[in-house]
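Below is one structure. I have some questions about it.
One protein chain is absent from this view; the other protein chains keep their places.
Naming follows writing order (A and B), and every chain is counted from residue 1.
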Amino acid sequence: MAVKEMICVACPLGCGLRVELDDMNNILSITGNTCKRGEAYARTEITNPMRSFTSTVRVNGGNAPFVSVKSKTAMPKDLLFAAAEATRGVILQAPVAIGDCVIADVAGCGVDLVATNRVGSKN
Amino acid sequence: MSDCYDIAIVGGGVVGTLTARALSRTNLSVVLLERCNDVAMGTTKANSAIVHTGFDAKPGSMKAKMNVAGSKMMRTLCETLHVPFKNNGSLVVGFSEDERPELEALLVRGQNNGVEGLRLLSAEELQQMEPMVSKTAVGALYAPTGSIVSPFELAIAAAENAVRNGVTLLRNFEVEAITWQEDMFALCAPNRQITARTVVNAAGVHADDIARMIGDDSFHIQPRRGEYVLLDSSQNGVVSNTIFQCPSKMGKGVLIAPTVHGNVLIGPSAEDIEDKYDLSTTSAGLRNIQTIVNRSVPAYVIRDIITSFTGLRAHCDKDDFILRASEVNPQFIHAAGIESPGLSAAPAIAEYLAELAIGALAARGIQPTEKADWLAGRTEPVRIKEMSPEALRTLVRKNPAYGRVVCRCETVSEGEILDAIHAPAGALDLDGVKRRVRAGMGRCQGGFCGTKVLAILAEELKIPYEAVTKCGGASQILIGKTK
Partner (left out) sequence: MSNYDIIVIGGGPAGMAAALEAEKHGVKNILLLERAETLGGILEQCIHTGFGLHFFGEELSGPEYADRFAVQTEASCAITVKTDTMVLDVQAQDGTHIVTAVNKEDGLLALTAAAVVLAMGCRERPRGALNIAGTRPAGILSAGTAQKYVNLDGYMPGKEVVILGSGDIGLIMARRMTLEGAKVKMVCELMPYSSGLTRNIVQCLDDFDIPLKLSCTVIEIHGAEHLEAVTIAKVDENRRPIAGTEETIPCDSLLLSVGLIPENELTRACGAAMDRVTSGAVVNESRETSIPGVFACGNVLHVHDLVDYVTLESQLAGAGAADYVQGKRATGGEVTTQGINGVRYVVPQRVGRAQSEAVKLYFRVGQVYKNACVRVRCGDTILAQKKRPRLAPGEMEDFLIKPDQLASLPHDAVLTVEVVA
């Protein structure tokens, strides 16, 4: 049996959670949470922790050299660096609008990277 | 451009730059060699910024002579070069009856040195003049001609004026060796060399090292660390005069003074150190400043500190300025041991050194003539912060760059920064811009404008962002692209 400790980030309270796992990584118990959201958070954290990802992508011909991007929804935590790497290989052409898909299915995680700012064409 | 000059000046501090300016009146070819990426990078950029009147120096000494003469020249010089200068008066405060004889001795000494207007103040007069000063003070020596100046702006203005008048400025030229061959000095820096008939050694804390390059071991320079703190303009008004304590063996003690730009300067500490490149501040030194300043202004808690810094004073074992030809070679002229009151004395020192250099050349049959087209002053730099609305309106119509404010804290426009970069002896780095136009000098210390100034420098100097430095050398701000 293993024990994992974590801090819940579902709200600013920051409860300390304690999750007991068996040898197959099945959850035996979750304690320390003060609400149901804490339990759900712990469950996702153990099975497949998800994070939102933000970065920048280079833009050519625009009034700014970069545009900010985000993963459209949360994506697997262990693919964050792969997503970061993927942003290096892309150069967009201005104009860019908020919500434009920048990289589809980034790092094969099933989530798209979308632009979070607008970049107009130069002049 | 020939690499052969009549005169080479080693060191672009306030002495070197003013000497270059003095010599630029003649048709002699002059080169000013500076180790760093900018002038005014040594003692000149980190000192008390005071124009001492000369009551402190030993009568008959070079210090006394040059101080009294230099401080009398300062106002006109600053007006000509458009350098901030303010006659705010100085007070040496006595804190016990024991110190009263000292004040009286300073008065007599000052009068002997030819300082004008000195008088002793009673405790009441002192309180009236400076209500924040300690109630335990027994009296003070008042020097109405005591003044404050912006030392690095003085050196920068002098360099700009000298270059405008034909002097060659070589920056990043660190003299490593000097040889005497065929009646000429060869001054070697890494990968570069120039020759000169006469050398003026104005190398500050390194003056003894430069002297030793020609085999002159006649003096030793002891770097003396002085730590300062600079306070936000919100603290302006704590004192209006420069407040000294009675001088000690290590210097004039900790002073508290307004600056010409409306900040408050407190310092320096005094500590002899070995490393001439060590410009670090120490936590002990900074704590000590608080303790000592409270002797002068008891209730005052230092706050709203903008920055703290260290200056190295070039203390000489001879305890006086060394202003003479070397005994090893009469064509090699020293300006060494220029510690306090060096800034105050600098205008006079420069004229004196120019005479010595010209005299040395004359001895070899070279007679300079005066330039007919010499420019005494420089164009007045634009300062939009100080302009009337009408003048600013006209100016921006003529040049829109003055209408774009880059530094919020000090209200500095893009136009002023462009001027600072493109002037003769212009800024090559962020600190250079800061010292010329004050962008980044204010309370945010460049947090906002630093990124913009960096972009302007890259654009104007036609270098990549990664090559822009804080102060030359390896002081790049950015190490590479994200992607």
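Here is the rule we go by: contacts are C-beta pairs under 8 Å (C-beta built on N, C-alpha and C of every residue); 3 or more make two chains touch, one makes a residue touch a chain.
Since we're looking at a predicted model, the values are computed, not measured.
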| item | value |
| --- | --- |
| Chain not shown: contacting residue from A:4, A:18, A:37 or A:77 | A:77 |
| Touching residues (missing chain, whole complex) on chain B | 229-230, 277, 279-283, 285-286, 304-309, 384, 389, 392-393, 396-397, 400-401, 403-405, 408-409, 411, 413, 443-448, 450-451, 455, 465-466, 469-483 |
| Hidden partner chain, residues of chain A it touches | 6-7, 9, 12-14, 34, 51-52, 54-56, 58, 64-66, 68-70, 77, 80-81, 84, 98, 116-118 |
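The working rule: only the chains that are shown with their structure count from here on.
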| item | value |
| --- | --- |
| Separation of chain A from chain B, taking each centre as the mean of its C-alpha atoms, in whole Å | 54 |
| Chain A-touching residues of chain B, taken from the complex the two chains share | 482-483 |
| Interfacial residue positions of chain A with respect to chain B in the complex | 56-58, 87-88 |
